[in-house]
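With one protein chain removed, the remaining protein chains of the complex are shown where they sit.
Order of writing sets the labels: A, B, C, D and E. Residues in every chain begin at 1.
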Amino acid sequence: MDQARYDKGMKRLQQMNNMSTIGSRLMEISPELNRYIKEFAFGDVHSREGLSPRDHELVIISGLCALGFAAEEMRSHINMGLNAGLTRQEILETFIQLAVYAGFPAAVNATFIAKEIFDARDAKGIKN
Amino acid sequence: MDQARYDKGMKRLQQMNNMSTIGSRLMEISPELNRYIKEFAFGDVHSREGLSPRDHELVIISGLCALGFAAEEMRSHINMGLNAGLTRQEILETFIQLAVYAGFPAAVNATFIAKEIFDARDAKGIKN
Amino acid sequence: MDQARYDKGMKRLQQMNNMSTIGSRLMEISPELNRYIKEFAFGDVHSREGLSPRDHELVIISGLCALGFAAEEMRSHINMGLNAGLTRQEILETFIQLAVYAGFPAAVNATFIAKEIFDARDAKGIKN
Amino acid sequence: MDQARYDKGMKRLQQMNNMSTIGSRLMEISPELNRYIKEFAFGDVHSREGLSPRDHELVIISGLCALGFAAEEMRSHINMGLNAGLTRQEILETFIQLAVYAGFPAAVNATFIAKEIFDARDAKGIKN
Amino acid sequence: MDQARYDKGMKRLQQMNNMSTIGSRLMEISPELNRYIKEFAFGDVHSREGLSPRDHELVIISGLCALGFAAEEMRSHINMGLNAGLTRQEILETFIQLAVYAGFPAAVNATFIAKEIFDARDAKGIKN
Partner (left out) sequence: MDQARYDKGMKRLQQMNNMSTIGSRLMEISPELNRYIKEFAFGDVHSREGLSPRDHELVIISGLCALGFAAEEMRSHINMGLNAGLTRQEILETFIQLAVYAGFPAAVNATFIAKEIFDARDAKGIKN
């Protein structure tokens, strides 16, 4: 394990106010896959400064929408995107734009996940 | 045909300095598909003001990278993205970020298309 | 909003005896995405007369089967396809044919959704 | 090898006026994959009578459009679809309809392949 | 129906200790699709001797992971893979490797399905 990169990934996830349980659930079954998410996905890549945290999330949410099958990660990144400064309206606009390129079903699925996250944040009293 | 929306789409494409020949080639074979691209994709959706032109392109490029098979549109939107203020470095960072979510082959394919576009712009003396 | 195209889309959905709640649920979260489904997807495109309503649905169901991740829309369009004259057997044959091109998992998933819809229609006393 | 099913597949391909070289090229490298295409894909499945030959092709072309990466088979099936009674206009309408569900890039790619096939048929003096 | 090939497929499924209910559920709605799974997918293809049973499953599990939307078949083939000699660790390593090519969401989804299957096997007292 690469402690410095792992810690950098954990720090990034904390800066993004990550609320997802993917990591903790993964720890039980595939600690190595979890480790690469921390070290590589967040420590190396998400921490890169060539895009703002908000733009990292805009890019990720867009990619996940087009993939179509990544509901779990979409939940996680809509939350992180809002935490990083994307507005709810921008997220909905993103899916409207992607209806053109990835088709309406991909956009509709993503929009319903957004509703789920917005409702959960409302229930917790989170403002944005 | 809906002239006002069509004209709005054409105007948007001009604002984005569209250089693609997709539209003119489509006109010969499926003028109706071309019409919907102008009216709907650009007149209705791309013209929406909830995202900046630069963010529209960041979202589209990200979605196309994840789709994996849309080389023609990727060429067109890397050009429009650069015209709308995305930097070359931001586009390359976008594909690095998407390697994590859509896999390295999707990111590598998109990066090679970016090189092709950057070279073509260099050859035309376009600065960014 | 474009009332004439919106109304045309709504009329088309009624002609198809749409039973889906996608529209009403979308209205709450992204009325604009809902609007484009009505105006563009149904008002402009599905209303086109170059294909019969039955063929529009055959095409859509086939595309959704190959996409693999669009369960919600598949439910909606199997219903509309049956309402437009596709037989249950034709829908099952469609998925058998697509097992060859999109693989058996895509075909099996679609077939299980068909069963769900056929059962729901039986429970409502709908004959076909 | 299962001669009866193989022959049934070959007969079906002849009825569809297959013009593709996929089979002969596959014979050199993977005769077994070719064999399954003849026996299973055409002998068993495409020969099924629950859909008309024209509808088999409409379903296949729609699925291939949504897959996005199957240019070779798209060429083959646009030809067979036209041979089986689909009109050029119906094929273009199919891709317009699928722009809504699979996105415009999938529809545009398929439309350009259609143009290629229509031109080749014109050059050979084929009427439809 | 082709009894010899059907029986060969059934025998193969028994050798693999198939535990999935896909077949029995499919029998009710689309006996023909079920028949092709037995005859073609297992009788013809899975029974081929050019790959070991263990390698057939490694290939299938890898393909399903990349497809992203085939949870039902993934459950079935993780079970059959373990029955055929793949270790739990090899399956987890497979998804780690595919994170690189198909992206982390595909790998994470597959890993969570693996956990579900491993837990179910533990509950049944199955050792591997």
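We take it that a residue touches a chain if its C-beta (ideal position, glycine included) is under 8 Å from a C-beta of that chain, and two chains touch if they have at least 3 such contacts.
Remember, it's a predicted structure, so these values are computed and weren't measured experimentally.
Student: Under the definition given at the start, what are the shown partners of the omitted chain?
Tutor: Contacts of the unshown chain, counting the full complex: A, B, C, D, E.
Student: Touch as defined at the start, partner being the missing chain; which of A:16, A:45, A:70 or A:108 qualifies?
Tutor: Going through A:16, A:45, A:70 or A:108 one by one, A:45 is the residue touching the chain not shown.
Student: Among the options C:6, C:40 or C:101, which residue touches the chain absent from this view?
Tutor: Residue touching the chain left out of view: C:101.
Student: For review purposes, identify every residue of subunit D that touches the missing chain, sorted by number.
Tutor: Listed in rising order, the touching residues are 22, 25-26, 28-30, 32-33, 36-37, 41, 64, 67-70, 72-73.
Student: Contacts of subunit E with the missing chain: which residues?
Tutor: 40-41, 45-46, 48, 50-51, 55-56, 58-60, 62-67, 70, 73, 89-90, 92-94, 96-102
Student: Could you list which residues of subunit A touch the chain missing from the display?
Tutor: 2, 5, 32, 36, 39-40, 44-45, 48
The rule is short, and it goes like this: only the chains that are shown with their structure count from here on.
Student: Among B-D, A-B or B-C, which chain pair copies the contacts of D-E, with over half of them the same by residue number?
Tutor: That interface is repeated by B-C.
Student: Suppose chain centres are the mean of their C-alpha atoms. Which chain sits farthest from subunit E?
Tutor: Centroid comparison gives B as the farthest chain from subunit E.
Student: State the superposition rotation angle between the two copies subunit B and subunit E, fitting on C-alpha atoms only and giving a multiple of 5 degrees from 0 to 180.
Tutor: 180
Student: Please work out the Cα centroid separation of subunit C and subunit E, and write it as a whole number of Å.
Tutor: Computed value for the inter-centroid distance: 30 Å.
Student: Could you give the separation in Å between the centres of subunit B and subunit C, each centre being the mean of its C-alpha atoms?
Tutor: Inter-chain centre distance comes to 29 Å.
Student: Of all residues in subunit C, which are in touch with two or more distinct other chains?
Tutor: 32, 36, 40-41, 45, 48, 64, 67-70, 73, 92, 96, 99
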